[in-house]
Every structure is written in structure tokens, then in C-alpha cells.
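Removed: one protein chain of the complex. Kept in place: all other protein chains.
Right after this comes subunit A.
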Amino acid sequence: MMSAAKLDAIWSPIHYNRFIVWGSDITLYEVSQLKDIERKSSYVKISNISGATVLTSQSAVGVRCADACCIPGQQDPLLALGHASGRVALVNLGQNPDPLSLAGRAFDNSSAPDQQRPLAEMGLSETAQNVNWTYSSARMLIASMNSKHIKIFDLRDLSNKGVSVATTKYCYGVCGDPFNEWQLASRGDNVLCVWDTRAFERPLLSLPQHKPLSKILWCPTRRNLICSLQRDATSLRLHDIQLIHNTQIAGQNPNESEVSNGPIVLERDVCPGSHVLSGFSWHPTHQARVLAVSPSGALLDYTVSERVTVSWGATAGLVWTDGALKTLPETFYANLHDISYTMKRRAQTEYGLKHDLWQNADLANDEQLSALWHFLALSKSLVEDGCIKNSTWRHPGVRWVLRADTAGGYRSEGVPSLLPDLPNRRITIYRSAERTRAMQLCNWGWGWENVGAGLERAEADGQWGRAAAVAAFHLRLRTALDILSRAPDPQMRMVALAVAGLSEERVWRETAATAAPSLPDPYLRALFAFLSAIVATASHHHQPDYDAVLNEKEMRLEDRVAFACIFLGDERLAEYVRRLTDDHVHRGALAGVLLTGSSPEGVSLLQRWLETTGDVQTAALVAARTFTPDLIKDSRVLTWIDSYRSLVDSWRLWWARCSFDTWLAGTPANHDARQVCIACGYCGKTVAAASGLTRPARHLPRLAPPAAKMKISACPHCRKPLPRCAVCALHMGTAGGGEFPGWFTWCVACRHGGHATHLLNWFREHTECPVSSCSCRCISMDPPPSAQP
């Protein structure tokens, strides 16, 4: 039955790092981590992290079967080898002497001396293909006999009466379930059978397979899992038997009385590698670890991974299963730099909720967001100071200010200006009130004459290149040179040298054109591009070509726009701003808010920003802080707001949620009504509004008594009495006034209620409703976490 090429593996049941491979030879291997055995001479790599070294090997000619001894305390595995001759020999493969000195003994059917007489003999004159012990507490032996029976021998009764027999042709390879003493498995040609020895007539399950099975084994570490190997297969098949155990309980339920509680099997194939497999062995203790052997002798140490389930929670992060549940520490998420972590951290710092818009910029801790809040603050202040009038939007952008949409709305005045150092050059600059406002939005509010203020600021920030470029854009070449020469970077002084050589000569122009693009500072590149453009203009009729400056994408958007506002004619400016806006909206580039402001275009831009970064927080906060009510009604904006609320809720950041809602409610048109009021149970009108109970000061200033003195015990509209507090039995509304302790509270299930403090006190000691006949467990309906003991 077994060819010489047949190879199988056996883990030692007591040595967790040793196994035996037997075929024509028997070899004992020891498993170690690859890194530990790298220096040793020879090993077999059995997985990516472990290798096996040969301890001993011996010939196994004539050996038909083998098993390893599981007597504890053995230093080396003790093997029982069954020979074709019928002899069983015990072999010790290790170098250490075995304490029980069992090795070397042999048992034989014939001429047995007394001390080697078998304890029992059974199944006389029958052929046994396979025997195995069951895992039951009684000593039971199971055997496949005569190619048609499975027999169970009870060794407590040696008279051969305690035998159960099942007749089946699927009787081979019978083995017992380590977790269920009643369960057996056996295989036939193409069928895997599972038996319950208590009902041994029929198999519990027969699972037809596509190919003949060569080996089956129960998994020793997991319940109800059988692994089978099909002939010439590269994969192992796992049969996960799903039993409905509690048949009695199921039967009690009338709805389920007709259910046949047959087990069902989930099957799964795993491939330890690409080899055809000839044998495998479960590791005795390691979870689902299998050693597979291929006919060529390749060994594969494979851990069958369970279906790992993963879940991600709002606060606690990721959890996954690995037998137990695994979670990760907070620092892990911090290192991922994910927007969810960042947003939560920002939400905890009142980001976006600070009273002054610019205060939020520092909390963002992000350059782009910081610039956004600063711009919004600037835009707001310009509107408030009256620089920008009649704005449709609370925070207009450059595009609105320039009214680029309505062509011909204004006409700018072109002013020919002299370049001080090149007196024969005249450059046209454009001026209009609109352009001035746009430049104020760009933070270029210093004006043409007072550029020094802006330059000082840029220089103070260490932006030498920018300061020089801005000076040049204001045609202050001399100032630009001074700035460059003051810069600490020696490279800047070299640049100054080049600028100083400015001339109309072709040599200068060409050198500048080739050298400038290699400059690291975008502002210096822009500076050269600008100078080249103005000197290149051969005649006054030609407009200089500023495209190189306008398209210098690394320059800050506000500087590019401000530059355009100075040097571009009306039509080209409108076209430029339109193009920039579309581009920024399309890319979701946050800097584009400068152009759009909080307008429908701004909504589109923030939508794109949100989709590319996931930062719903900024979008929702910007909406709450700067959008007009009309804009908030946009369905996209409403979704941001709802999503952000839900997010903050799931973080339990109630303070942030509350301030966010306050800002939203604070948008001008939302001042109209309070949102919660108490209605009289009889007439349905609000109890408080007419009485002035909760806001006496504003509407009835002359009365202005402390609220506690107002005795309102009936509805002011229909004069019906207000409900009584279930604890103090007084009419509600009489005590406490607008203070929290006197608030109406009630259970939404039983509708009983009372004063808030009374109920809080009550539920500190009780779980049931204070109304005597009511057994409603009001407090457990929605237990506040802190209220739990």
C-alpha cells in the first residue's frame, strides 16, 4: 500500500520543537528560528522564519508505520516502528539515554517471552488496517478492520464483548476527536465520514470529496475541525463542523420542533506552498500549526490562519482577533498622521470655535488651514471696516470683489509708470478701487506708495526672496537690491549682483532666462521673470509678457493674484482670476478660498478639499462660522454639518458639539426662535413663552422679579394645572425657576417626571419610576455613563 516515496510527518507530542519525517528513512528534526540557526551548517528552511536541522536519521527499510511516544519526561522522542514482518520495535532517535530504557525493545507476534505477552488480543483472524486510541477517559481502541468495519474495542472488558461495530466501506484512517470523546472520523475513497459512537449505525456526516483522501486528522487545538489531504493535492482541506448542540433546548421551542439539527460543514482549502503534498501533521499545542511534507521531501511549516475579524471603533481604534482580541496603543494612531486622529485632537482644542477667527489658525497646526483662517479673519475685518461694501457674502473673495463675472462693471485706470533705473522704460500699471480691495484681501493692503511696510514684514519673517520680489513688483529696484544684500544667505547677494546688472542687452536677458529656472526660491525666479519681461518689451505698444510670473505655482496664491491686480488689464485680469478659480476649485486647493470667499464656488472648493483630504471638520466649521444662511441651505453643506455633528458625537466631545451648534444658531437669520419649549399637555401651547418664566429680563424689564418668586402652576393659556413632580408632588414650574434643578424632566417611556434634581436624587437610590404603581426602569433606558455605579 505504501510506496517508498511515501513521506509523512509526525510532530512529537511532547517536544514542541521536534518532529519526525519518515519514509525510506526516519529523520528527527529540530525546529528553530532562522536567525538562530543561520550560522549552523545545514538546515531545511520550512517557512520564512523557521528552519529545521537534522538531529539524527536512520534507515527505515521495511517500516510500515510509526508513531511517537507521548510519555512525558523523555528527552528524545521515542518511536514505535511497525515493520512489514509484523515486528514492532521501539526506537530512540536521540543521543540521550532514555530513562525508561524502553528503546531497543521489540515486540513480535511469534515466540513472545512471558513479559512481552500482549495484554489483550482482539479481532483475531481479522485484518486491521489502522488502529487508534480514542480520547475518552475509558481505554478505547478504534480500528479499521477488514476494509469494511470500524470497530471500537473497550479495553476495560478484555473478553471481546465490548465491541461496537459499524459496517462501512469508508472505514480507513479512523481517528478520534480530541475534544469530543464520542466523535470519530474516518475516510473512504472519496468520502470523509464523521461518526457519533452513541449512534454508530449511520455516520453523522458523509462529506463527498473530489479526489481520494489519503489522510485525515482532527485538529488538536480547535474544536470540530478536521483536516484532510487528498491524493496529489497541493492544498489541505479544513472541515469545520458546525453542530447545533442543544437539541433539547431547541426542541422545547415549539417554533423549532421540526428542525433537524444536522451539523453543517464549512470547508476551506489552504495551501502551505506550491508543492504537491504527501503528508501532514498538526502541532500538538500550537494553534492550528501544520507541518506538511511533499513527496520530494520539502517541508512546510504553516499556520492555518483563522478568519481574522477586524473592526474599527470611533474612540478605541482598531481591534482584531487572534484567538484573543488585539488592540493597539494610542501612540500607534498618532504616528499614522491620519485625518481622523488629527481632527479629534483639533476638536479637543476648540479648533474653529474660538471667538476670533484668527485664533483658530494657530490651533490648526497646519500651514494651509492656518492661512485659511487668517484669510477669513482678514476678509471679515475688511467687511466690518467698510472697505468692502454691499457684499452678498459674509466673507467675499477676490473674485467677488473684482466682480469678474460682470464684465464692464468697472474700468481700471492704466497709469504709465517709470522704472527708476531704466528711465526710458514705461510700464503700465492699473489702478481702481476694486483692485485696491482685492489687494487688501491678498494682504497687500499697504498701497502703492507705502510698500515699505509690507517689505519690512516679509523681511522680518525671513522671506528675503519674497520681500525683494515684492519690492521689484512695486518698481522699487533699488529697495530690492538693498533687501537682497541684507539677506544672510550669500546666494541672495549673488542674485543681487545679477539684478544689479539688469540691462536691455541680449546677453543679460538670455543669461537670466537660462539661470533663473534653476533658482530654488520661487520668488527669485519670479523676480527674474518679471525683470526679463519688462526689459524684453521692445516698444511701448507691446504688453509685457508676465506669464512666467503668473504661472509660478510655488509662489503664494495671494502674491500672484496681487501681482495680476497691478499689471494685468481688466480683461486679462478677469480671465486670469477665472482660470485660477476654476483650477483651485477643481483641485480642491484650499488656498483658492482667497478667490472664492464663502460663496457657492467656495462650497464647491471645500467639497473637493473634503473629498481629497477627508477633513469634514474644517469644512463644517468654516460653514458654521462664515456662511450666509442661504449657503448653509445647500444640501452639501447640510451634509457636512450633519456628518461633523455625528463625528463629534461619537467622540463624546459634547462641549465642541455644543459650541458648534451655538455658532450655527448664531448665524444672523437663525436668531428667530428657541428650539425647545415645553408645551402644555392640554392646549399644546408653550407654557413658558407668555409667562416670561425663563426670559423675564428681556421682554418684561419692568417686572424683572427673580424667577423663583413667580408662582406659575397652571398653563397661562388654558389655565389647566401643570403636571406635578412625582417626587415632591408640587406643580412643576413653581420651584427653581429657570435654574436647572427646577427643569421639567420626564421619562419618554412611562411619561412620569418631575423636577430634575428630585429625579436625580431619586434614581441615585432607586431603579424604578417614583410613581408608586409604575415599574418602569426609567433610569436604565438611557443611562448616562456617569450615573452608573
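Everything that follows uses one rule, which is that a contact is a pair of C-beta atoms (placed from the backbone, for glycine too) under 8 Å apart; a residue touches a chain by one contact, two chains touch by 3 or more; residues count from 1.
Here is the rule we go by: contacts and distances are computed from a predicted model.
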item: Which of "FERRY endosomal RAB5 effector complex subunit 3", "GPI transamidase-like protein component Gpi16", "Nucleoporin SEH1" or "Probable cytosolic iron-sulfur protein assembly protein 1" matches, in UniProt, the chain that is not displayed; value: "Nucleoporin SEH1"
item: Omitted-chain contact residue, chosen from A:10, A:81, A:207 or A:455; value: A:207
item: Contact residue for the chain not shown (choose from A:269, A:367, A:384 or A:510); value: A:269
item: Among A:381, A:643 or A:659, the residue in touch with the chain that has been omitted; value: A:643
item: Omitted-chain contact residue, chosen from A:54, A:120, A:199 or A:328; value: A:328
item: Touching residues on subunit A - with respect to the absent chain; value: 33, 47-49, 205-207, 210, 222-224, 235, 239-240, 242, 244-246, 249-250, 255-256, 258-271, 273-274, 286-287, 289, 302-303, 305-332, 335-336, 338-340, 343, 607, 610-614, 616, 619-620, 635-636, 638-640, 642-644, 646-647, 649-652, 748-749, 765, 767, 777, 779-783, 789
